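With one protein chain withheld, the remaining protein chains of the complex are depicted in position.
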Amino acid sequence: MDRNSKLINKIGNFIIFMGPSLIAFSCVLVIPFLYGFYLTFTDYSPIAITYDLVGINNYKAVFADKEFWGQFIKTLSYVFYSTLFCNLLAFILAYLLTSNIKGRNFLRGGFFTPNLIGGIVLGYIWKFIFANVVTQFGNIIGYGPLTTSFLTHPDRAIVAMVIVTVWQYAGYLMLIYIAGFVGIPKDIQEASEIDGATGLTKLVRITIPLMVPSFIICLFIMISRGFMTYDLNLALTNGQPYGSTRLLSMHIYQKAFQANEYGVGQAEAIILFVTVAIATVSQVLLTKRFEVEA
Amino acid sequence: MKRRLSTILLVAIVITLVLTACTTGPTGPTTNGGAPDSTTPGSSSPVKITYFNTSAEVNTMFEDMFKRYNEIYPDVVIELIPTGIGEGQQEKLQSLYASGNAPTFMNVDPANVIEYEDHLLEFTNDNSAWLDLASDGAVDGGTFGGKVLGAPWSVQGYGLLYNKRVIDEVFGEGNFDPTTINTRDALQVFFEKIEETGVPATMLHGANWSIGGHYLTLSYAVQGPATSDGTGYIDKIKAGSVKIEDSPIFQGYIDTLDLLAKHNYNKADPLVADFNKDIQAFGEGKCATFFMGDWSWTSMITLENVDQEYGFIPAPWSNDPSAYGNSEVVMVLPKFQCINKSQSTPEQQQAALDALGWMLSEPEGQQFFIDAGFFMPYKNVRDDVEYNSMTTSISEYAQKGKTINLGAFSYISGDAWTETGNLMLKYLVGAIDRDELAKGINEYWQSVK
Partner (left out) sequence: MKEKTKVLSYVKYILIYFLLILFVIPFYLMLINSFKTTQQFVDDPFSLPAINKVGFDNFISAFEKMNFSRAIGNSITITTIGVFLVILTSSMAAYFLVRHKWKINRVIFAIFVASMIVPFQAVMIPLVSIYGRMNLMNSKWVLMFMYMGFGQGFAIFIFHGFIKNIPIEMEESALIDGCNKLQSFFKIVLPLLKSVIMTVLILDVLWIWNDYLLPSLVLLSPGERTLPLSTYSFFNTYSVDYAPLMAGIVLTIIPVLIAYLFSQKYIIKGVVQGAIK
């Protein structure tokens, strides 16, 4: 009797606390995701009136899609460089802004501002800057390479994407690193100073190992968002020049909606999901190894 | 063990949910908005229909038109679905279809007419009086499998635009005869003469829709004056029985592209493709010619201190003055209007048919297009309209029968011009050579089902 009512109580609480969350989550994400997964085994298309099961043909087509794998490599290098430089800059900014500097709050606020605007708007502003402002600047100082737009050369267009990504996320990551710096217990810092550690030695030996949790979060954010970049890609380069900067998300879009191969596009999206999962999980596991107890 | 059980349980629940979701909505077409949209005859609530527009530059024209239509016919409300950014149009339209909210009627590219063929209402003499009023051949581009599915509403043209003031400064006023440019050599002499005065002779807009969609398409269309000449040629490339590099027309057009590229105002950075910048430079006379079409006028009139007088010359592909394509410019029906039958009620379809009839054949409807500078392919259009200099030049070519039939364009669907256009851009900046270009184009066509 008592046991029964306890169980009912438990279930009741589960429904009250988890119910709304689980229902919304399942209806919006889980069901469409599984339905989408099912669609990769069909020749479904939003505009076809009927569709049939086609087995793993779509996945076979993905492996035959040379363009996809080309962009896969390109996306990997974009993710690598943007993760690297963004974290580097954010770390330096956080280091400077936790030191004894005037106007800290003002500066922290200033560096955070790019996060207030969405990717598409950012992309259009920067497109204008690369195409008009930088080239004008290049003409004024008479430096040849700057007089042509960054966005008309395949490699430089990826560089442009990395620059904007770094600009966009550095302020965000900076705040996380600041939290990391602030979170280092005072006594450890003092102890290290008594032991004679200063400047760089202190940073490398004491500070960085204690900030591993911040690194884990920041790397996770950059890697997962990097792989899924779409808005910025669309607004800044739209795949140009000549289709060389179509990162994975954009490639998937074009496959599904412009080439009208919806099933293949959806299969590529699943492969992207698996890739991001592998990349982020291994990153978290790898960085967790460096974690130390304060 | 226990853990695995609960996982399985969860997956099972989710799958059941999915299946219920699937069965509640059969995979077949569903009718749109059962509740508020389907008005019973005689009821006073208005019929609501939606219009999807891919000609984003004239969103306001359609808005004004629909507002006026509602004033005349208060029982019909037309809601405009404007499009987002360039390539976002296709996924937007497909998501509307996927969600069962397909627009009642829409203004789309000819390629879309084929893609959406199964969903579209056929226009017949019974339901569409405008069919009889359309100019000869105008509905061909919207006809697939013998059915008229797309209604044309504007004629546009492209070729080499020239700035009359700049040309007059080179040759003396009135001394230049556009018909003399009918071979590549003549074009080259013309360009060299212009550049003696220090003005760059031409300009290419380095975007795939221009160099691929417009320029490369010439090499298919010029295969012959009939639409089937162009489509037949593409079919042969698809089948692999013809290689594009074996066509003298393709080779000729690439030779001409080399010439254009050599005298390109944007030579220093050919792929910037900023339409505002290009149109402004051309309007200010910073270059003499521009490979573009008469739609540039809508952008041109927003600018200050630009010239107003322009004309077209052909982009010749060989040195034979009598060859098809050397003294012609392109005339094309770039957009068609279609009515959806799969996801709309009969009342909605009728309302869309009526609205379309008003737009295309009633003087008041036509006036909206005329005011926006469009040349409509209908016989009953007022003949006292004064068009801008670009459209006038195109219509002069049309009167002389000197136009290239771009019917094959209708059959170039999906990502054709993005993909082959990207190859053309690569060639333009020297990232690939001509053999690689031809190989890439062949490969693209062979990969299309």
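Just so it is clear, A and B label the chains in written order, and each chain counts residues from 1 on its own.
As a convention for this text, a residue touches a chain if its C-beta (ideal position, glycine included) is under 8 Å from a C-beta of that chain, and two chains touch if they have at least 3 such contacts.
What you see is a predicted model, and the numbers here were worked out from it, not measured in a lab.
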{"item": "Contact partner of the left-out chain, one of A:Pro114, A:Gly138 or A:Pro154", "value": "A:Pro114"}
{"item": "Residue in contact with the excluded chain [from A:Thr147, A:Ser192, A:Thr207 or A:Thr280]", "value": "A:Thr280"}
{"item": "Residues of chain A (touch criterion as defined above) contacting the omitted chain", "value": "10, 13-14, 16-18, 20-22, 24-33, 35-36, 39, 46, 93, 96-97, 99, 101, 105, 107-122, 124-126, 128-129, 132-133, 136, 167, 171-172, 175-176, 178-180, 182-183, 213-214, 217, 224, 227-228, 230-231, 249, 252-253, 256, 262, 265-266, 269-270, 272-273, 276-277, 280"}
{"item": "Where the missing chain touches chain B, by residue", "value": "2-3, 6-7, 9-10, 21, 24-25, 30, 33-35, 50, 54-57, 59, 79-82, 84-86, 88, 92, 94-96, 98-101, 274-277, 279-280, 295, 299, 302-304"}
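The working rule: only the chains that are shown with their structure count from here on.
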{"item": "Centroid spacing, where centroids are CA-atom means, of chain A and chain B in whole angstrom", "value": "36"}
{"item": "Residues of chain A touching chain B in the complex", "value": "26, 30-31, 34-35, 38, 46-51, 120, 131-132, 135, 147-149, 151-152, 154, 234-235, 238, 240-243, 253-254, 256-260"}
{"item": "Touching residues (chain side chain B, partner chain A) in the complex", "value": "14-15, 17-18, 21-22, 27-29, 85-88, 90-91, 94-95, 97-98, 115-116, 118-119, 206-208, 268-274, 342, 414-415, 418-419, 421-423, 425-426, 429, 431"}
